[in-house]
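Left out: one protein chain. Kept in place: all the others.
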Amino acid sequence: MSEPAAVPVHHAPRGFVRRYIFSTDHKVIGLQYFFLALFSVLVGMLLSLAMRYHLTNPDAKVRLFEMLWPDGAAGGLMTPELYLSLMTIHGTIMVFFVLTTAPQSGFGNYFLPLQIGAEDMAFPVLNMLSFWTTFLALVVLLAAFFVEGGAPLGGWTAYPPLSAIPAAGPGQGMGMTLWIASVGLFCVASLMGAINFITTIIDLRCTGMTLARMPLTVWGWFVTAIISLLAFGVLLAAAVLLLLDRGAGTSFYVPGGLIVNDRLLDHKGGSPLLWQHLFWFFGHPEVYIAILPGMGLVSQVLSVFARKPVFGYKAMVTAMLAIAVLGFVVWGHHMFVSGMSPYSAIAFSVLTMTIGVPSAIKTFNWIGTLWGGSIRFETPLLFAAGFVSLFVAGGISGIFLGQPTLDLYLHDTYFVVAHFHMIMGVAAIFGIFAATYYWFPKMFGRSMHSALGKAHFYLTFIGVYLIFVPMHSVGLAGNPRRYPDFKEFEFLAELGGAHTFISLAAYFTAAVQLLFLANLFWSMWKGRPAAANPWEATTLEWTVASPPPHDNFGGVTPQVHQGAYEYSVPGRSRDYVMQSEP
Amino acid sequence: MSVSKAAVLDRPWAGGTRPFAMGSKKLGMWLFIVSDTLTFATLLIVYTYLRMAAPSWPTPFHFSPGILFATVMTFVLLASSFTMVLGVRAMSEGDRKAAVRWIGATMTGGLLFIALHLTEWRSLIAEGMRPFSNPWGDPLFGATFFTITGLHMTHVAAGVLYLGVIAAGVARGRFSAEDVEVSGLYWHFVDLVWMFVFPLVYLMSVSLP
Amino acid sequence: MTAHVPVRPFALVLGLLLVLTVAEVVLAYFHVPPAMMLTALLGLSVLKAGYIMAYFMHLKFERFGLFLLLVPATVFCILLFLGFLPDAGRGMMEGA
Partner (left out) sequence: MAFAALVWVVAAAVSVFFAARMWWFPEAISAHGADYDRQFAATWWVAGVIFVLAQLLLGWVMLRYRGMGRRAVYSHGNNALEMTWTLGGAVLFLGLVLIGTRIWAGVHLAAPRAGALEVEVSAKQFAWSYRYKGPDNRFGRTRPELANDSAGNPFGLDESDEAARDDVVTAMLRVPAGRPVVLMLTAKDVIHNFFVRELRIKQDTVPGMRIPLSFQAEKPGRYEVACSELCGLGHHQMRSTLLVMPAEEFDAWMREQAGP
């Protein structure tokens, strides 16, 4: 392999089905994932709007609810079980089909091979399979709404015995079974994806693409894929055992002596805590699966638009690896009040606080990247900077929740809800927005509307702070999460004003997203045609046409001679040096 | 800034080359093995956890037939791994016929393992063992036993099918030496898992005289 | 890859694995506390697994980087599972 490999030029398959449906082209698969996530995020957002509406108007009769869920909202009045099932599907769809799918499988599939100078992923057919398995998982999940009893109501964490006993509530029958099946399928799809990503990054980098020259986005996908590979197998096993408890009469998670609906169950010997351990062993790394690609992307975007090298590239990579390792040793902080050993809790909390250190490194290095730059205020930059602001805002509440002492009050209140929405539901999504605005010209050959994009950013940024800051406060007042209404408790009645405010802010923020949708679809067909390298960025995807040809580099494998962030190099006429430039 | 091409190519991680000097399929199989290891490890830790939590755990396996059977099954599996090594070796030396023969021997080992295992399952079921109860006490004994050995047996069965496809292809002149090696990796992994199932599930539950 | 691969080391490994298996079975019949038994059996199993990986799965003859990529992370995760165990049987009620 001393000569640059002479790769034959491949033409795209001609048939519509092979080209756009069962395609093995990483770019088409990336777009498929992107649109699957877009559909999912819309569904998830509409579910959350329905929930917010119900929380503030618990007695309202809504025709739309009745049309959508004739059983759960007879006469338009939402039942508690319907509310809880909306909540369960909202959480599941957002965590798995949006936050895991868009940044990693969507943008990762599209841009990983382009950024490392490869023609495709290492296993194109496996790639196709993993998309269609994800698709099937989504169909199975949504099907839960339409079976008897409706969707499950145990939340995305599905704690047994509630999730293990079909008699424990409506939705805990067929709906719950479908939920488990969906999660199992998603695990399989993610494992296939992880194997593909790792192999691609190890084997298919073009000549000169050393590890230290890889864009931080690639590092983000690499670390994320490693976490996925190690975490999803555990969830898969845990899900199979839960299924057996429900179907085969085993008792892995169900202890003896349970009385459900006045009936003594036959189960004996299991442990509800066991599921929590297994679930969070996967679940905490999952949080980083959602955020790490965004971290990589933000580093990339800040550097491009500040026209300045990333501040502390090695520290950024080290911090990502440290976050990955620490992400595996802190699962117990989700279980401080679960009845786990109090000694374990202390150990977990010390480890949890340690994660603050690499997180702080990332934050300050992002600011350090902007420091001394010559910042171009384009929409992707705004979203990346917004990510930094929200990452701080969402991460800082982790200092409270990571202490078992403080968790004694805050656990399962709206403080937690606000915390993880700020970091996963908003910061991570800002990463996705930044990626969309940044790479849109490359994906579709056209530019998104700049003024609309900026308006979208500013209004969303204001909106999310308006939603989630008061929500922290509501949590401090002790408001438990996962309540369909607040009528039963005196202390919750006093919080009605706060909830109304939060709901209004949520409607506003959701409405603003119409700007994004309009901009996205309008620009796809009518946007200004984009140059090959509109942002004057250095990485390899900008060396090819927009959109890239079927075989990416036209059969010529590129060669890399530079690091990924050579901006404003002294002595150069242009303020950027492409990675492929000698 | 620029590094000469030769200097870059000398380093395995510099791109344009495969750092582990192996095909992507082989690396992919290794990665699959990592994730599957964690799935099996999860089941084994679940078993350990539940067994530690149980007030008493059944120890119903007598030397004959239980332990004797399981020991013979272990021998069969180890021997089949060895024949697989010989199959991979034959293939790497270009001897397709011998490769097919050795893979066939491996498959026979796998089938024998499944047959012995099913016989054992049948006799345990005849004694009254179920996933939800058993005559000796803690109901989770049956649940963990059937789940762990069942998942392992599924892997063996899938392996036999996989090797069948490989053998048929090799006989018709398809597949490279590395393809055979990759299937061998999977087979050895199934063997490796059993090295933990055997002591944990069987030997820790022998009925001591 | 047409180099001649000797069979002998692999046959020796097979023999060793069979011997270790017999040793495990014999060991299982000693009357020792369960914790000690578990440690001994797991020790032997790790040894066997090591031989299978090193020889049968050829890891010994691959580049060391592959070992570094695969083994430490996996072992780390499996060791972390031990963090579940302090909760096994914790606060258990009678008949649960």
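Labels A, B and C are assigned to the chains in the order they are written; within every chain, residues are numbered from 1.
Definition applied: a residue touches a chain if its C-beta (ideal position, glycine included) is under 8 Å from a C-beta of that chain, and two chains touch if they have at least 3 such contacts.
All figures in this text were calculated on a predicted structure; none of them were measured in a lab.
The undisplayed chain touches these shown chains across the complete complex, A, C. Within the complete assembly, A:A306 is the residue of A:A306, A:A324 or A:A435 that touches the hidden chain.
Of A:Y159, A:Y507 or A:W522, it is A:Y159 that touches the chain left out of the display. Within the set A:I21, A:V125, A:A545 or A:V569, the residue that contacts the chain not displayed is A:V569. Across A:H26, A:R213, A:H277 or A:H411, the residue that sits in touch with the chain not pictured is A:H411.
One chain of the complex is left out; on chain A, the residues touching it are 79-81, 84, 153-155, 159-162, 165, 168-170, 255-260, 262, 264, 270-273, 306-313, 315, 337-339, 342-343, 345-346, 349-350, 352-354, 356-357, 360-361, 363-365, 367-368, 370-377, 382, 385, 388-389, 392-393, 396-397, 399-400, 402-409, 411-413, 458, 461-462, 465, 469-470, 472-474, 476-478, 480, 482-491, 494-495, 498, 567-570, 575. Listed here are the chain C residues that touch the chain not shown: 90-93, 95-96.
Assume only the chains that are shown with their structure count from here on.
If you compare A-C with B-C, the chain pair joined by more contacting C-beta pairs is B-C. Here the spacing of chain A and chain C, counted between their Cα centres, is 36 Å.
Averaging C-alpha coordinates per chain places the centre of chain B 13 Å away from that of chain C.
Annotation for chain B: residues 13, 19-20, 27, 31, 34, 37-38, 42, 49-50, 53-54 touch two or more other chains.
Residue positions of chain C touching 2 or more other chains, listed in rising order: 69, 73-74, 77, 81, 84, 87-88.
Contact residues of chain C toward chain A in the complex are 69, 73-74, 76-77, 80-81, 83-84, 86-88, 90-91, 93, 95-96. Considering their complex, residues 202, 226, 230, 234, 255-257, 268-269, 271, 273-274, 277-278, 281, 325, 328-329, 332, 339-341, 343-344 of chain A touch chain C.
Within the complex formed with chain C, the chain B residues making contact are 12-13, 19-22, 27, 30-31, 33-34, 37-38, 41-42, 45, 48-50, 52-55, 63, 67, 71, 74-75, 78-79, 81-82, 84-86, 89, 92-94, 177-178, 181, 184-185, 188-189, 191-192, 195-196, 198-200, 203-204, 206, 208-209.
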